[in-house]
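Have a look at the structure that comes next, please.
Our next item is chain A:
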Amino acid sequence: MSKSLLTIGLSLSLLAPLSAQAGAKEDFQKIYSEAESAHKNAGNFQWTTTSSRLEEAESAAESGDYDKAKAMASEALKLAQESVDQREKQAEAWKNIAIGG
Partner candidate 1 sequence: MLKAKIILVALGAALVVPQALAGATPEEDRKQAVEYFKQMFPEVPFEEYVNGQYALNEDRRGQWESLQDFPPYEFAVAEGQEMFETPFANGKTYASCFENGGIGIRQNYPYFDEDQKQVMTLELAINQCREANGEEPLRYKKGDIASISAYMATTSKGKPFNIKVSDDPDALAAYEDGKQFYYSRRGQLNFSCASCHVQNPGKWIRADFLSPALGQPSNFPVHRSKWGELGTLHRRFAGCNRNVRGEPFAPQSEEYRNLEYFLTYMSNGLPVVGPSTRP
Partner candidate 2 sequence: MASSIRVRAVESGGVTSLKALVKHPMDSGFVKDSEGNVIPAHFIQMLTVSHNGKDVFVANWGPAVSKDPFLECRFKGAEKGDELTISWIDNQGESDSTTATVA
C-alpha cells in the first residue's frame, strides 16, 4: 500500500467525526425549526412537554451536544405534531361531549 493512500485513509478517518458533527448540527437546526413551527401551529393547544423539550434541545445545542439536541428536538417535533392533531380533532370533537351540544 502506498504511503499517500494511507495518508488519505488516515485523514478521512480523522475527518469523519468532524463531518458527522457538522451534519448533526444541521439536522438539529432543521428538526428544531420544524418542531418550533409545529408548536406554534398548535395555537392554544400547546403542550408544556413540547416547550420543555424545546428548551432542553436549545441548551444542549448551546453546550455543543448536538446529538442530544437533535434527540430532544425530535421528541419536541413528535409532541408538537400530536398537539396539532389534537387541536384539529378538538375543533369538532368537543361538541360530542358538550352538554347542550
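The candidates came about this way: all candidates are chains of the complex that A comes from, given by their letters.
The rule is short, and it goes like this: a contact is a pair of C-beta atoms (placed from the backbone, for glycine too) under 8 Å apart; a residue touches a chain by one contact, two chains touch by 3 or more; residues count from 1.
Values in this document were obtained by computation on a predicted structure and should not be read as measured data.
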* Given that all of 1 or 2 sit in the same complex as chain A, name the one that actually touches it. => 1
* Of all residues in chain A, which touch candidate 1 in the complex? -> 44-49, 51, 79, 82-83, 86, 90, 93-95, 97-101
